[in-house]
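See below for the structure under consideration.
The complex is shown incomplete by one protein chain, all other protein chains being positioned as in the whole.
Take a look at subunit A:
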Amino acid sequence: METIALIIDNKKISCPPGTSILEAAQQNGIKIPTLCYHPDLKPFGACRLCLVEDENTGRLMASCVTPVAPNMSIRTDSPDIKRHRRNIVRLMMAEHPESCIVCNKGNRCQLRAIAAQLGIGETKLYSMPNYKPLEQANEFIVRDLSKCILCGKCIRADHELVVVGAIDYNHRGFISRPATVHEQPLEKSNCIFCGTCVSLCPTGALSPKTEYYVGTPERESRSVCGFCGVGCSVTMGVVGDQIAEVSPSHVRTSVNGSTLCVRGHFPHEFLKAERLTQPLLRKDGEPAPASWEESLEIVSTRILDIRKQYGPQSVAFIGSSECNNEEAYLFQKIARVLVETNNVDNPRAAYTQAVLRRIDEKTNGRCRKNPLARLENGDAVFILNADPGEMNTVASFYLKRGSRKGVSLVMANPVRTELTAFSSAFLEIRPQSEFELIKGIGALLYEEQATENGCASPEMQQRSLFSDTDLDKVCQAAGVNMDSLKQAANVLRGKKVSVVTGDEIMLAENGAETVNALLELMAMTQSLGKEDTGFYVLAKACNETGAYDMGLLPDALPGRQLLSDDSARKHWEDTWKVRLSPDQGLSAVRMIEEAEKGNLKALYILRENPFEILPDPDRVRKALENLDFMVVQDIFPGELTEMADVVLPGAAFFEKGGSFTNMEGRIQVFEPVVSPPGEARQDWEILGHLTAKLGHSEPYDSVEKIKQEIARVIPMYSEDGRTYGDWIR
């Protein structure tokens, strides 16, 4: 490959053409100060701090926007350059208000850091601060534009990364600022409060609105956001034992890059909410504080007693797709190995997991890894009855960026969403008519291919699903007109198609067929299992994929193996050294039914709220009242904890270690950022103690041990690395 040779600070360097001088320097360990440069944004050349000098010509150039040229001889810190840099910073400081002492940006202010480095304490210029009113009416972002240095990072983040277009420079010269249309406050603009601009702002002009603390947090820790299935990599700033702020982590390969969404960036309510801080035992009808030892003792003896008296089928376990992998694995192991029942479920993600299972069956597990980056760099994306902007905001950024780059989006949804404006074709379909619609689009594409090849190839003939479709019927059923259907098919024609959908397609009676049809569509366009396409199922909870992988289901074993599969069951019987019943356990809905009948006696609920996710809360309440014994392990008090016989206080995602498997199939490991409040414990720890009480010989005394067991026994997870150390962070 062609390279360009040049000299930077007397160091001989060669790099590919098109590299900027700044990048070339950075790659070779030469530091050039910058304020407006960010690797995720297009270079802009606004701050002029990265000035360098070409010794051959004496020219000064902004290194971030100047590509390398042969025989350049660059100086990055000649006295002349330094003088210029100092002047630039002096001018910025002269316009800057003297508020560093009370500024929330504190030690993270890049302007201050550079001024300090250049030794600019006094500007010796006439101070002309450009006071603007503080904008802080909204709940999330405080804008103090008098501190703005016009680097344009917020504007570029808004346009390039999250593609919203809420702000741009207004006016010009001294009074120019990043502003919304007609200088309206942010909350009156189309800002989505993702906070990406806040974490990129080099000064205190943009800061998160926080009530707990002003200034630099005492320490920072990495974690993975647990508010949706994307699993963004975050850095949490901690003060004492309190999370003061959240920002995207600096890991370059993370799923979210420099972006986050409003839920992950500003989890105020979650952090402020009242928490369960100690175990509660029902004594004389009232929940009373108890010790861990006593509570766990009661849980284990009562469960064992009930099993002895009524059989293992009288005990059931409801887990959650918000549990991390270690908890989910341990929870189902308690059920299957120690209580010997398959009554274990995670009802929240039932539909998503049903879609995943279909895909897995049809593709033989070849479609488990779907990096979101493919949405941005692929050919075409078909979005079917899903609203990524609402459910998995960061995934929607990929789609919007892709659309700007020329990826064709075809969207079929019962309602218009934010992504409609980015779509090349939008079909406003009737609810639950997805199957017909796919058939229609498939038929239009099939027809074309069949006629193109002269006659249908044998391979094509097999795809009978699309071969005799009545298009008029399709249009009628889906409530779309023929022209728009044809337009949608035209957009997809000849392209590799990725699919984005949600769990709502499973609400229709023919939900399973819909998934099949989508897979057929992908197969027909030669898009299935390819390097640049994917089948994306939006995930509301943070570990929907992981809960499925860990076998937190009544009819599946860890590693996505079916309970009814004899060889799989044999494998797990050997691994766990127990006998496993081939009979499918109770699903959450069936558990409620059995509790109503009085057949189910004990229920252990881990991080789930049956009133919220199961239909008919009144019926659920009555059924739960009918139980002999109920354990609730959760983090928030509520109706459910009041009904429970034993309440075990667990930890929020940032208070525990473990791993989540996100909607891409990426396994992400995280450590606790702070400790759980009061006597609350990490959930794996509680479950680990319980396994010992229930008679498991080997103690689970560290989360590491569970991780290693998972990596050892679940093929999918050992493929990703012999040790968990290779799991993606």
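Just so we're on the same page, contacts are C-beta pairs under 8 Å (C-beta built on N, C-alpha and C of every residue); 3 or more make two chains touch, one makes a residue touch a chain; residues count from 1.
Note that in this section contacts and distances are computed from a predicted model.
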Omitted chain (choose from "Tryptophan synthase beta chain", "Formate dehydrogenase iron-sulfur subunit", "FAD binding domain protein" or "NADH quinone oxidoreductase, NuoE-like") - UniProt protein name: "NADH quinone oxidoreductase, NuoE-like"
Contact partner of the left-out chain, one of A:Asp40, A:Asp77, A:Glu135 or A:Asp168: A:Asp168
Missing-chain contacts mapped onto subunit A: 159, 164-172, 179-182, 189-190
